[in-house]
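With one protein chain held back, the other chains of the complex are shown just where they sit.
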Amino acid sequence: MRLGWLVDKLGGTLHGSPDLLITGLSPLASAAQGDLSFLSHPQYIAQLDSSQAACVIVSPAHEAQAQRRGPCISTANPYAYWARTTQLWKSQLLAAQPHTEPLVHPSAVVHPSAQVHASVQIGPLCVVEEGAVIGAGTCLKSRVTVSAGCRIGENCILHAGVVIGADGFGFAPEDQQWIKIEQLGAVRIGNDVEIGANTCIDRGAIADTVIEDGVKLDNLIQIGHNVHVGAHTAMAGCVGVAGSTHIGAHCTIGGGAVVLGHLTLVDGVHVSAASVVTHSLQKPGQYTGVFPIDDNKTWHKNAASLKQLNALRERIKLLEAGQSKQRS
Amino acid sequence: MRLGWLVDKLGGTLHGSPDLLITGLSPLASAAQGDLSFLSHPQYIAQLDSSQAACVIVSPAHEAQAQRRGPCISTANPYAYWARTTQLWKSQLLAAQPHTEPLVHPSAVVHPSAQVHASVQIGPLCVVEEGAVIGAGTCLKSRVTVSAGCRIGENCILHAGVVIGADGFGFAPEDQQWIKIEQLGAVRIGNDVEIGANTCIDRGAIADTVIEDGVKLDNLIQIGHNVHVGAHTAMAGCVGVAGSTHIGAHCTIGGGAVVLGHLTLVDGVHVSAASVVTHSLQKPGQYTGVFPIDDNKTWHKNAASLKQLNALRERIKLLEAGQSKQRS
Partner (left out) sequence: MRLGWLVDKLGGTLHGSPDLLITGLSPLASAAQGDLSFLSHPQYIAQLDSSQAACVIVSPAHEAQAQRRGPCISTANPYAYWARTTQLWKSQLLAAQPHTEPLVHPSAVVHPSAQVHASVQIGPLCVVEEGAVIGAGTCLKSRVTVSAGCRIGENCILHAGVVIGADGFGFAPEDQQWIKIEQLGAVRIGNDVEIGANTCIDRGAIADTVIEDGVKLDNLIQIGHNVHVGAHTAMAGCVGVAGSTHIGAHCTIGGGAVVLGHLTLVDGVHVSAASVVTHSLQKPGQYTGVFPIDDNKTWHKNAASLKQLNALRERIKLLEAGQSKQRS
């Protein structure tokens, strides 16, 4: 990959020879000769001077320092530039090894009534059930299930083991038993959505479960029935979102967080990893609720005190009353 | 669906014309003309008067109010009635589109020694291993694995990606390494059990892991080896139950909760979402243990204080001693 070709494709200002050949991509610290690297976070600035990288993508603020080291590309958002570089890199790798396999792997089970755009890629051992709709440019990796009537937009990626449209968890109690509520809705997924391995999105009870454009879900996430996830929201691994919760656009949910059902999270809410959202969050901002980890002995002491916290509060009240009495 | 036909099937008292045609099912708030709806929770009572629904299923307590609005069906448990209505609705939908597919999809891999009742439905790309037994009326959706020797009862539903009977997590430490303990038991599942997508139930070490009748498990749940789940217990998504724990009947475990191993939860225990059960729970009731979520700044302050909680308790003791000394 010539630097000149890269800058023609992606823009930015190149300081250095356009004929310089890039033979690999690498972080600053481990970059070898021939590697292209990037500096996106000031935290890594100390690694810039000593990096062996052939060229570094930097923001205008670090352009001068980078130039003293050697070739660089200056651009407003080095991390996004880097992301696009990885995309070019991968497409070149793929072009080098001509794919002769059919877009739909012969082992996939696609119902004749499913509407699958001619450009869709369906990997080995996937299942696409009756009436499902899959938009142009979408890719199902291996062993994905898209259940009956569910709709996936364009340019989505569904990783191995994903299950779209299993029944939501709906039962009515009667005589100490559970009566199944048939889940008559489906799942509707927008464009440019990526869904991680073994993640599950349940079909709605009556209306559909909805995932809007540009949403990114990591692995092993559970999205309950009738959840609505707003555009460009991202969730890290192992998150669980219970039924009928409405999550706004441009939110982030940290790994292992749990969001209870029937709540509303407005646009721009950020939930820290492993936090449990028990009530609606009506203001944008960062929210956290995690028991701080400690060495086991210290934790034991604090956890024991925690179980008496309300009693301690009463004792403080008594002390305050005593002191004010002594004062008067 | 004629209202008269519905009441003939499910009982209840119809106020309105039995010839009224129902063309859809919907919650009160979004119901359109022709829709059947229901009122099960007093919280939604305000939606009753303004609902566009053709007919509403209500309890006797709300019968009079519902009648002032229009047609209604009165029944002791409107939510269970609604559940049964969804079942009738779905069976009518299915009857309308004649299924010509075989019960066992040709892509499923069923071992010749497995005992699968003639009425069992096995979806695409399922695996049923040797000696497995599957009872009448049970349905395996796509990509389910039932491992060797495991037994599934009658009228169960196993959703896509379920794994029954993978090895339990058993290793003996020796010389800082782990020696595998072969898992010689199996999994035994009762009747009317539903198991959500990508949920895993491990085989027992020697005796079997047991799931009793009527248990409902949501998606992405982990049930360790030799766990016993009592009849009609329900667990929401992402729950983990460690090995050899005995959970009673009629329990509910909220989403994302973790139950440690070798514990006993008696019948009628209810664990709130995301709580961690670290000791046996010998009395029925609701149990909770979750760090309250807060804006990040407030959480930081409280979490920092929490790490000194035991020290604060000591300071309160000192204050109390000081005050009682001053008093005397």
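We just call them A and B in the order they show up, numbering each chain from 1.
We take it that contacts are C-beta pairs under 8 Å (C-beta built on N, C-alpha and C of every residue); 3 or more make two chains touch, one makes a residue touch a chain.
Everything numeric here is computed off the predicted structure, so don't read it as measured data.
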Sole contact to the chain not displayed, among A:8, A:49 or A:320: A:320
Which residue of A:26, A:119, A:177 or A:280 touches the chain not shown here: A:26
Missing-chain contacts mapped onto chain A: 25-27, 30, 40, 77, 79-80, 82-84, 86-87, 89-90, 105, 107, 123-125, 141-143, 157, 159-161, 194, 196-198, 214, 216, 218-220, 232, 234, 236-238, 250, 255-256, 273-274, 290-296, 299-300, 303-304, 306-310, 312-313, 316, 319-320, 323, 326-327
In chain B, positions touching the absent partner: 107, 109, 125, 127, 129, 143, 145, 147, 161, 163, 166-167, 169-174, 176-182, 184, 198, 200, 202, 205-207, 220, 222, 224, 238, 240, 242, 258, 260, 271-272, 275-279, 285-292, 294, 298, 301-302, 304-306, 308-309, 312, 315-316, 319, 322-323, 326
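Keep this in mind: only the chains that are shown with their structure count from here on.
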Whole-Å separation of chain centres (CA-atom averages), chain A against chain B: 26
